[in-house]
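For this view, one protein chain was removed and the others were kept in their places.
Letters are used for the chains, namely A, B and C, taken in the order the chains are written, and counting of residues starts over at 1 for each.
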Amino acid sequence: MKQGIFTIISNKRIARNIYEIVLEGDTSAITAPGQFVNITVEGFFLRRPISVCDCEGSKLTLIYKTVGGGTEKLSSLKAGEKLDILTGLGNGYDLSKSGDSPILIGGGVGVPPLFYLAKKLISQGKSVTAILGFNTEDEVFYEDEFKRAGANTVIVTADGSYGKKGFVTDALPDYDYSFFYTCGPEPMFRALSKAVKTPGQYSFEERMGCGFGACMGCSCKTLTGNKRICKEGPVMESGEIIWKD
Amino acid sequence: MKQGIFTIISNKRIARNIYEIVLEGDTSAITAPGQFVNITVEGFFLRRPISVCDCEGSKLTLIYKTVGGGTEKLSSLKAGEKLDILTGLGNGYDLSKSGDSPILIGGGVGVPPLFYLAKKLISQGKSVTAILGFNTEDEVFYEDEFKRAGANTVIVTADGSYGKKGFVTDALPDYDYSFFYTCGPEPMFRALSKAVKTPGQYSFEERMGCGFGACMGCSCKTLTGNKRICKEGPVMESGEIIWKD
Amino acid sequence: MERLKVNLCGIGIDNPVIPASGTFGFGYEFAQLYDINILGTFSFKGTTKDPRFGNHTPRIAECTAGMINAVGLQNPGVDSVIKDELPKLKEVFHKPVMANISGFSVDDYAYTCEKLDKQEQVGWLEVNISCPNVHGGGMSFGTDPASAAEVTRAVKAVTSKPVIIKLSPNVTDIAAIAKACEEAGADGISLINTLLGMRIDLKTKRPVIANKMGGFSGPAIFPVALRMVYQAANAVKIPVIGMGGISSAEDVIEMMLAGATAVQVGAANLVDPFACKKIIGDLPRVMDKYSIKNLKDIIGGALNG
Partner (left out) sequence: MERLKVNLCGIGIDNPVIPASGTFGFGYEFAQLYDINILGTFSFKGTTKDPRFGNHTPRIAECTAGMINAVGLQNPGVDSVIKDELPKLKEVFHKPVMANISGFSVDDYAYTCEKLDKQEQVGWLEVNISCPNVHGGGMSFGTDPASAAEVTRAVKAVTSKPVIIKLSPNVTDIAAIAKACEEAGADGISLINTLLGMRIDLKTKRPVIANKMGGFSGPAIFPVALRMVYQAANAVKIPVIGMGGISSAEDVIEMMLAGATAVQVGAANLVDPFACKKIIGDLPRVMDKYSIKNLKDIIGGALNG
């Protein structure tokens, strides 16, 4: 983990309530896709944890949804403004488990970390399929980016207004895969856990105090013991998760 | 009283810890020299009350001293930034009492409201003398402005590093005057109250909650009853003040 | 607007937004800024049997997201309030007003409440029991269930209008105090009064305010206020007026979900004289955002069960 001051290069709306912010700064603490950063937003006490969507050299790309005052304030910031950010938080996805043809399954604002993951896997010569689920057409983002990165990209929308109609679990049976990586809402996870045919990794969300393991605010029980989602997580193995119903 | 959004035209240091800020906005509520405005500084709960130093058309000039976090934040603001300001607060000085040759006696950061007063009195054809007291040379400000406005201007410094050495009360006996107007620290007021040869008006300072008479945070006792320094004050008649020792 | 209306102790009010006592004077300063008849009502300056100048200055200290005041109940006394203030108020405010009463003995409270109860402009009597009991070793009436009940009974015995007891938050068990007031006949309770707070001036190394300690208010105290309103509303059946750091329409809704029938807005009026007008104006939009049709339907929505 590192604390750094980042400069905003761009901060623009890319879908309904969805923003992409590109930052310049010291990204050396970011070691794996699936990690997150924690951002101080002036006027708000707690930092805002946001997963890494892309990271190249000193360029850090994040995608966030405006869900309250903090993210709305963040969305109002302009190029050139500075942000205090803790980087390199969480464990991230384990690329060594992917096999030759991993599948990436994202839901809504859970899609961004999978983009960085897709790029890394493809750079290792893997054949990557990405199933990206959204509620409706105007919430869809990053389809072209995934395609340009070389992922076999499938968009599904719950209302069928764009791509295939239905949920990610409706599209999943059409594909063979060696391993899965997913990020999205827990209802999607629960459906997925019954539909997947291989082991995989899930990236979880929880309200966090610190984001670096100090406050125990985001603990969860797993088959391999208590874990802090911000520290031993957010990525968990399919085999260790205890599903609440 | 009016609430208005003002735009900063300039905000610059003019003496040690002393800043002059020029603002553009609706000044129609400002009706008399000696009134003050109350400024919201982002990140601070209470507004900062500052007396009016000059007001011409939509142009409002204030002079303030950096005494803590709020005024330090204010001094960091740049031209073009906006401020939420309550204007036209307090009673202000009564020009009708000046007579032909009023004397204005200011101490340190108490000098600014006397500048607006001097301009108004001179515009009414009065012969104005201004005795402005400071601790030391690098705290002196607005000497030229008073002179250009047409006031017979005398600077005194406690350490003699500039102008006449001593306190305003040392300079006072050199002049005849029909009435006095003063603003400054209370020790100066107490000394002045024993030295003046005519009635006059004092402008007082107190920690304020609201600045417009709602909270009773700045009440004081006078010979004419309880007064709120922010509402029935800040200007009081020499004859009504009860001096604490 | 129908969807904002609530019923406070048998009196319907157009909306639940009520400026808190001590932050709105007797209304005139604000009446010069906007038509204060848009308010549900307001609670006027705390009134005592005899005139009071209050504490020495400084009476005010600033805090992160709040302020401390130690005004000390400055007011002209109940007779002058009836003779001078209420007639002036009548010209600018045409709704029932909430009378706020303080005292330093049980008899004080009864004496002042009985006089104000007879004024037709007065709709409710809000009794501030956070004052020191001079016959009880100076401990506040509001910190002891028995004293709180004693004041409530004494006031109820000599009045006919709804009596709302304003509770002090500086207690171990707010539910016990609330229950004691209800059992003693209170028609409603309001909380929280200010938290006892303090600041020290690093330059002088002395307390900032002359009275050393004072009442801490502002957005900083909202989570404590919300918790106590929730605990009190769980403990009593009479209406609860929630207050403490409310400064937005969102805060009003959160406080009502915790069990408040109406809310009071205090410190916010001092830093933004238009705060209550803005909050009332924002309510319909914020209600729409959270799919709330009528405010009265959300009262206590987050309570157990």
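Quick notes on this one:
The rule is short, and it goes like this: a contact is a pair of C-beta atoms (placed from the backbone, for glycine too) under 8 Å apart; a residue touches a chain by one contact, two chains touch by 3 or more.
Computed from a prediction, not measured in an experiment: that's the story for all the values here.
The chain we do not see here touches A, C in the full complex. Contact with the undisplayed chain is limited, among C:Asp14, C:Asp79, C:Glu250 or C:Asp282, to C:Glu250.
Contact with the chain not shown here comes from a single listed residue; of C:Gly10, C:Pro223 or C:Gly281, that residue is C:Pro223.
Contact with the omitted chain, checked across C:Leu8, C:Leu39, C:Cys63 or C:Val240, is made by C:Cys63. Taking the complete complex into account, A:Glu206 is the one of A:Asp138, A:Asp170 or A:Glu206 that touches the chain left out. Mapped onto chain A, the footprint of the missing chain covers residues 1, 3, 40, 44-47, 70, 86, 206-210, 212-221, 226, 231. Even with one chain removed from view, chain C keeps its contact list with that chain: residues 61, 63-66, 68, 143, 170-173, 195-200, 202-203, 205-207, 212-213, 216, 219-224, 226-227, 230, 245, 250, 253-254, 257-258, 290, 298, 301-302.
Just so we're on the same page, only the chains that are shown with their structure count from here on.
Among the chains, the centre nearest to the mean of all shown protein C-alpha atoms is found for C. Among the remaining chains, A is positioned farthest from chain C, on the basis of C-alpha centroids.
Centre-to-centre spacing of chain B and chain C amounts to 36 Å, using the average Cα coordinate of each chain. The mean-CA centres of chain A and chain B are about 57 angstrom from one another, to the nearest whole unit.
Chain C has no residue in contact with two or more other chains. Not a single residue in chain A touches at least two other chains.
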